[in-house]
Structures are given as C-alpha cells and as structure tokens.
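Of the protein chains in this complex, all but one are displayed in their positions.
After this line comes subunit A, so read on.
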Amino acid sequence: QLFFSYFKELVGKEVTVELKNDLAIRGTLHSVDQYLNIKLENTRVVDQDKYPHMLSVRNCFIRGSVVRYVLLPQDGVDIDILHDATRREARGG
C-alpha cells in the first residue's frame, strides 16, 4: 500500500515507465490504482528506433504487472520522507 499512496502523490508529474519487455514510455502520471496499474497522459516512447510502431498518444494504460521500473523526477521525491516511511514498513509498521 505504501507504493500506492506514494504514487498518488506523484500524479501530475512526469515519469518514465519501463516495462519488462524493455519498452520505456514517458508521460505525465494521470492516475494509479491499488494494483499499480498506471495511466499516463501525453505519452511518448523513449526509444523510438527500437519501437517504430509505437506511438505518441494522448493517454495510455499500463498494467501494473508488466512494469519493471518507474523513473521519477528528482524533485518528485522527498527522499527523507520516503526513507522514513520505508523503514517503518520494513519494521512491520
């Protein structure tokens, strides 16, 4: 649940989602659900040459289970807060 809450805070920020098939998609985080399915707006593929058929679309829905990474803007992360929160979670809090 930590990540769900955390990602909700990132709505509106620019992120890059890298999928398990190596595709990387950049866009504005529109919404996220409890399964960490991600909706992006103003999406564009990061590496066009690898995926020529891919598209620049307005909105895109990515299934949570296929996400490998979400790359965040540096100013989108309050490291101390996240750090504390993760430590609390790790302790079973």
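In this text, a contact is a pair of C-beta atoms (placed from the backbone, for glycine too) under 8 Å apart; a residue touches a chain by one contact, two chains touch by 3 or more; residues count from 1.
Operating definition for what follows: contacts and distances are computed from a predicted model.
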Inset, instruction - Just go with whichever of "Centromere protein L", "Vacuolar protein-sorting-associated protein 36", "Chloride conductance regulatory protein ICln" or "Translation initiation factor eif-2b subunit beta" UniProt uses as the name of the absent chain. - result: "Chloride conductance regulatory protein ICln"
Inset, instruction - In the full complex, which bits of subunit A touch the chain not displayed? Write them out. - result: 1-3, 16, 18-19, 21, 23-24, 33-37, 39, 43, 53-74, 77, 79, 82-83, 86-87, 89-90, 92
